[in-house]
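All protein chains but one are shown in place.
As written, the chain order gives the labels A and B, with residue 1 at the start of each chain.
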Amino acid sequence: MPDATGLELLAQELRGAQGAQAGAPSGSPVIETLFFRGRGTLLIEPAHIRRVLAELRGRGYAFLASLHGVDHYPQEPRLGVVYELLDMRRVDRVTVKLRLPGDGAEVDSVTPEWPTADHQEREVFDMFGVVFRGHPDLRRILMPEDYEGHPQRRDFPVGGEPVLFTFNEGPRTGAPE
Amino acid sequence: MSSGPGPTISDYRRREQSITLSPLEEQLEEQEGPLSEELLTLNFGPHHPATHGVLRLLVTLQGEVVREIKPIIGYVHTGIEKTAEDKAYWKVIPVIERMDYLSYYFNAMAFCGAVETLLEVEVPKRAQYLRVIHMELNRIMSHLVWLGTSALDLGAISMFWYCFREREKILDLFEMSSGARMHTRYFQVGGVIEDIPSGFAEKLAAFLAEMPSRADQYGALLNSNEIVLQRLRGTCPLDAETLLSLGVTGPLLRAAGNPWDLRKADPYSSYEDFQFKIPVGTVGDNYDRYVCRLAEIYESVKIVEQALAGLPEGPVITADRKVALPPRHELATSMEALIHHFKLVTEGFRVPPGEVYFPIESPRGELGCFVRSDGSSKPARVHMRDPSFVNLQAFSHMAKGAYIADLIATLAMLDPILGGIDR
Partner (left out) sequence: MEVKREPVGPLGGPSGHVDPRALRVRELNARQLLRGGELEGANPSAHLEGSDFERHVEESVMTTTLERAVAWARSNSFFPATFGLACCAIEMMSIVAARVDVARFGFEAFRASPRQADLLILSGRVSIKMAPIVRRIYDQMLEPKWAISMGACCSSMGVFNNYALVPADKFMPIDVHVPGCPPRPEALMHGVLKLRKMVQDDPDMGWRERYDARGTEEVLADLGGAAAGPATAAVNVPGGGSLQDTAGA
């Protein structure tokens, strides 16, 4: 894990490298850094995600271990996407996070450069409703394709059925259609 | 289906609205004439004896050669992560154990490790060694079930009974220590729930003494078998570069030559105290995957032997009463213990806010648990990075251009567990 100072240096380099590229989205990519329980996290602007991941890949973090979503409801912006990167040579992990608003959550897909993100981005779309622009095949992966709603959001009800006992059991089903 | 030279994509294929035409099919669509061949889309599963669970595959075949595979999952999606947000931390453990249902100790370890990192509690040494013992026994058991069912797919039906015979012995050991065969809730936050009973060490030693010879027998049955060699050797190889870009870890990556193993690279729970080797393959074909997993059984036996020999004395769960239940005899005398017990059982412990990702090495690869806590007694988000879910993406790369029989063999060697894929 890059220690706290290493993390700050990394963030500074990312901010600095941004100006050198032409045509890059403006603004500083890194919003804040967080060092928690021995692991470094970079909170970045969603527009810069592909660039930041490419930069980190250049620095050795070449393995995308996990891509998952979080719902920070009721804080805004409520949806978050977390990218866990791993440097296998130095056995180093760094986390990249971004926050998106609940309505119209869109971010660039990193699947072209990181093929491992394919199914994982589909899962984030299915569970949270984050649209990944440029994803080759963004459909629901775990829920049925015509399902409405995004189950993992905090305001989606857990659901469930009352347990069937003899007293509340309805007429037995089974008539063939 | 149209007759004569004409569009070569069948109507059924077109009607599958949600499946886009693969680039190959688009090419064929433009081509007309005697050279164009018809592609057949076959639906494999979800109810199929060879799919190791409810996996649905849409396989596009050209003759008997596989051109494209689209896996469709979600048929055993249980909403585990959503359910986990609704329960106190210690009640999440039985729910999360049922995710990857062959490696339940690993699921529990990943979650407990994440929560222990958030809480900053230290797990006593004896508990760590007990965890290692149970996890490695689980690894052996998972590989035995994999071996039995994979050999069943290949046609070597007797292997099923031999492997399950050993599995019963391991489950007996689990039943001795925790009371249940599967999904034992033995790992708790801060350690393990109970110390091993008397007789466990002897029974475990007896099992460890005979397990290597049993694994030799399995190897003797399969390693030089002509059919196994023909079906597995040289089929569906995939190089380590592609595997890494697809996020594949575990025995699949090790079979391709990359010795990445979290137990050695980033040890957790006292794995650094043990000496063991990492079996690595050379070519990355199905035969290497088979041999790697078989060799891992021997290594796990070695680890358990060392852990049992070096098992230290001490508590089996952390002494922090705010996290772990006090021992029952204290409840009669100490008011504080009573209050702690009450708070822990009704509300559960509170975890300071933060997010943590805890990766471990499960029998299928990197199993990571992401826990986000908002300061209350229930987690705000639990996500399991399941290795089978990510490894499945490599399946179509592996099986492209192979025959259907190789597809079955590759699926068997991939070792997917649909509970983990669908969660």
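One rule holds for everything that comes next: a residue touches a chain if its C-beta (ideal position, glycine included) is under 8 Å from a C-beta of that chain, and two chains touch if they have at least 3 such contacts.
Worth saying up front: this structure is predicted, and the values here are computed from it rather than measured.
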Of B:P49, B:P353 or B:G401, the residue in touch with the unshown chain: B:P49
Of A:G38, A:G58 or A:P144, the one touching the omitted chain in the full complex: A:P144
Missing-partner contacts on chain A, residue numbers: 143-144, 151, 156-161, 163-164, 166-167, 169, 172-176
Missing-partner contacts on chain B, residue numbers: 46-49, 53-54, 74-80, 82-83, 94-95, 98, 101-102, 145, 149, 160-161, 164-165, 167-168, 181-183, 418-419, 422
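Keep this in mind: only the chains that are shown with their structure count from here on.
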Whole-Å separation of chain centres (CA-atom averages), chain A against chain B: 22
Touching residues on chain B, where the partner in the complex is chain A: 18, 20, 73-74, 77, 79, 81-83, 85-86, 117-118, 120, 244-248, 260, 265-266, 354-357, 359, 366, 368, 370, 372, 380-381, 383, 385, 389-390, 392-393, 422-423
Contacting residues of chain A [partner chain B, same complex]: 36-37, 39, 41, 62-66, 68-71, 82, 84, 88, 91, 93, 95, 114-116, 118-120, 123, 127, 137, 139-145, 151-152, 154, 156, 158-159
